[in-house]
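Below is one structure, written out as structure tokens; the observations come after it.
Note that this complex is displayed minus one protein chain, with the remaining chains in position.
Up next is subunit A:
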Amino acid sequence: MRAEQQYIDLFSQCEAMICKHSAEVLNAPRAQAFADFERLGFPTRKQEKYKYIDASKLFEPDYGLNLNRLDIPVNPYEVFKCDVPNMSTSLYFVVNDAFYNKSLTKPQLPEGVLLGSLKELSEQHPALVKKYYGKLADTAKDGITAFNTTFAQDGFMLYVPKGVVIDKPIQLVNILRADVNFMVNRRILIVLEDGAQARLLVCDHAMDNVNFLSTQVIEAHIGENAVFDLYELEETHTSSVRFSNLYVNQEANSNVLLNGMTLHNGTTRNTTEVTLSGRGAEINLCGMAIADKNEQVDNHTFIDHKVSDCTSNELFKYVLDDQAIGAFAGKVLVRPGAQHTNSQQTNRNLCATRDAHMYTQPQLEIYADDVKCSHGATVGQLDENALFYMQQRGISLHEARLLLMFAFVNEVIDTIRLEALKDRLHLLVEKRFRGELNKCRGCAMCK
């Protein structure tokens, strides 16, 4: 049986239930998304875009879904004691795909800011959400996006009105929580109007030792002169599968920093598509992956320079140990007329063992003649001379390797524009390399 069939059947049978527990704005594009999904199916390795990860196969096993929106008992404050505490953020939780509205404190947000459950905000502000929902995530082009749009019932939304600056970083913790093998289809909508500023940290955690599959579609509309940081931190476990499609549209002179960090995972596919629609827009797209055992991390990025005078800086680094597999494909398109484009792409990777594999594919398509574009990709091992130099100074080979690996990914951490998070990540990454990260309390991997 094709992996798609069970979900085609499921939607046909449960469409009413799915819609009943969602909002009209989210239901509206469902029929088209379903038609697109039926046509596209799950991606397979035959598609260039998905050649390094067999998405179709990952959807084959049986997962439970919570279409009927049963309340899942969990106290996120209990779960979330481990990793990025005391960072002085406005803290929110999404359990599976549902916004947790029993927050202990209601952080003060500037007037006009909307933050919370996508479903509820869609009911309260249908016209606003309708204007943005589904506008960047094209279901006709990607099977995962079509699938997510078909099944997504809720998630998170952040709306920052014109000129409003949110000083305090917002932290959103996604918690995967279930007693059986479980699938989550989560949706995040971000709107920053002209001149708005916000910083969002999204952490993914898996609480239970079952198989999880999550799909996530994030749409971020960034207005003129707006400044937005999005940090994504995945700390799940080896039985988790994650598909995340992030779509960003930037208007003139906006400045966006995206940094996706995979510290612990099973199989992860992150697709990031950034469209630079207004002159003078700048995107800094970074990511890193630390993977061992049989973990797989695949980052697929696409930056579309639609107009002139935009800047894109891309930096991805991977450290692969054991039998881990990494993939990076980065396409930069400079459209005709996008003169004075400044684009730089770097992907550097370390394979610590002979069994670790890295696939890297830089791709530049340039149709303008007055541009500055560069790219570089390397796959290598730790510097033997540096290792020996450190050993001569009395540092054990093990410790020397850790220092070098740590130094290697530091460059990505240093792009973070939040000092507290930067410090925290230095610590987290060090713990990760020392194998101490999974000793925290509460997460499934500790058990």
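Definition applied: contacts are C-beta pairs under 8 Å (C-beta built on N, C-alpha and C of every residue); 3 or more make two chains touch, one makes a residue touch a chain; residues count from 1.
Just so we're on the same page, contacts and distances are computed from a predicted model.
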Among "FeS assembly ATPase SufC", "Aspartyl/glutamyl-tRNA(Asn/Gln) amidotransferase subunit B", "Raffinose/stachyose/melibiose transport system permease protein" or "non-specific serine/threonine protein kinase", UniProt-listed name of the chain not shown: "FeS assembly ATPase SufC"
Which of A:N181, A:T238, A:N342 or A:N410 contacts the chain that the document leaves out: A:N410
Absent-chain contact - pick from A:N294, A:T353 or A:Q391: A:Q391
Subunit A residues that touch the omitted chain in the full complex: 383, 385-386, 388-397, 399, 403-404, 406-408, 410-411
